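Missing here is one protein chain; the remaining ones are kept as they sit in the complex.
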Amino acid sequence: MSFFRQALTVAAKDLRSELRTKEALNSSVAFALVILLLFGFAFEPTEEQTRQIAGGLLWLVFAFAGALILNRSFARELANDCLDALVAAPLSGAALFLGKALANFVLLLAVELISLPVFGVFYDVNWTRQLGPLMLVVLLATWGLTVVGTLFSALTVNLRLRELMLPMLVYPVMVPALLAAIQLTSPLVMGAPLDAGLLLWLRLLTAFDIIFTALTLVLVETLLVR
Amino acid sequence: MRQRILIALSLIAALLLARNLYVILLQLPDDKLQKAVFRIIFFHVPDAWTAFLCFFAAMVASILYLTTKHLRYDAFAVAATEVGLAFGVANLVTGMIWGHRIWGTAWAWDARLTSMLIGCLLYAGYLMLRHAIEDPTERAKNSAVLSIIAFADVPIIFFSIKWWRQMQHPTPVVWGGGSMSPEYWRMLFLNWIPVLLLAAVFLAIRMRQEVEQRELEALRRRAHAL
Partner (left out) sequence: MKAVEAAGIWKFYGDFPALREVSFGVQAGSCLALLGRNGAGKTTLWSILAGLSRPGRGLARILGGDPRDQRTRARVGVLGHGVGVYDELSALENLEVFGRLYRLPGARRRALAWLERTGLERVRDARVREFSRGMRQRLALARAFLHEPALLLLDEPFTSLDDRAVALLQSLVREAITAGRTVVLSTHQLPEALELATHVALLVRGRLAYAGKRDSEMLRDPGWLYRQYGEA
């Protein structure tokens, strides 16, 4: 159980630290809102067009804005060599990783929950009609993006061009999760219930989450020890 | 000795290719449904199989590196990835040439080509990551982790793109599906042999180059230290 306690300690530390500066959170929310606004301005989609692109728009916004949060995740440990202090402490790489992934999950979720109402206003969409299933999809997809993104944050932490390399490396990996999220979100956000044909995407998303949670927990220790 | 083996393999590959080209261009009748340009399939498909095999080999080498720490496996992994990427790009180019002839458009979001494109992006990222890390041991370790994650994602990407296209276009795009004559199938496998041989030769050359590059780096460091 101390594994989870340590993970929660790391998560709480990250969240407390982030909420004090709100650097990543503010820039992420601002970025998301600006893209939503610009897109509406550039394309002026009709209701039918919005129905078709809603999922794609939302998840691209979340993926781009999410990169700002993910980048900060391990980068925040570089100042004062805190990463060394953490790796030397008696906690497993997996616990450290899980803590950071949980913190990122909460932050990304916050960005999404702020963006959805804004999307609803700018695009004149009542997005709460299928709130339950929509939230399920948001939670599953956000975890998938978070767990892969946090690993890549660890992978790129020491690189010079980290802010550029992390998105370039991680987006191709995220394609299946993004695709599933988009297919599921488009109908749900416009109020249409999920039909049986779309359950396939839900299964894909769940499988993606399970596979990559396991894989990243196993591989992260290797990344952290030089 | 090694040099002689490589030259011998190259000669065999060249001879087989010459023989196959003769058969492909002059002896095989036109396919019933497709035009003459369909013959490009004899390179298009083996390129994909070869790329896939190379990426798999790179993953295995990466796992072996992480467990044994012998840098030879890292040299193999990068060589296999580069060769795989080359054949992946060849697959994309041949696919686009054929597509342009048959459909009038170079890119029609065909499921297999799209998956290959994402795969190429993944592995291009692997090469970019390597370029960004200076320390050879860190480079080997981090790219090994990326290689494992990338290959774990390859089947998921493949299926997600396939289902996505199936949902959009329920009628399958005719692209070398099961409706090929047996002579074509035979030539398909027959032409895979010289392609594989070439891949093996390129891999061996690249691997040797990587090993020597590393030795040079070490000598340079040693010279600086003096």
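A and B label the chains in the order they appear, each numbered from 1.
By our rule, a contact is a pair of C-beta atoms (placed from the backbone, for glycine too) under 8 Å apart; a residue touches a chain by one contact, two chains touch by 3 or more.
All of these numbers come straight from a predicted model, not from anything done at the bench.
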item: Touch with the omitted chain, as defined above, among A:L38, A:A89 or A:V121; value: A:A89
item: Options B:L9, B:L71 or B:I97, residue touching the unrepresented chain; value: B:L71
item: Contact with the hidden chain (one of A:T46, A:N80 or A:N126); value: A:N80
item: Absent-chain interface as seen on chain B, which is shown; value: 69, 71, 135-137, 214-215, 217-218, 221-222, 225
item: For chain A, residues in touch with the removed chain; value: 2, 5-6, 9-10, 13, 16-17, 20-21, 79-82, 84-92, 225-226
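The working rule: only the chains that are shown with their structure count from here on.
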item: Residues of chain A touching chain B in the complex; value: 148, 151, 155-156, 158-161, 165, 168-169, 172-173, 175-176, 179-180, 183, 197, 200-201, 204, 207-208, 211-212, 215-216, 219, 222-223, 226
item: Complex interface listing, chain B residues touching chain A; value: 66, 118, 121-122, 125, 128-129, 132-133, 137-138, 141-142, 144-146, 148-150, 152-153, 156-157, 159-161, 163-164, 167
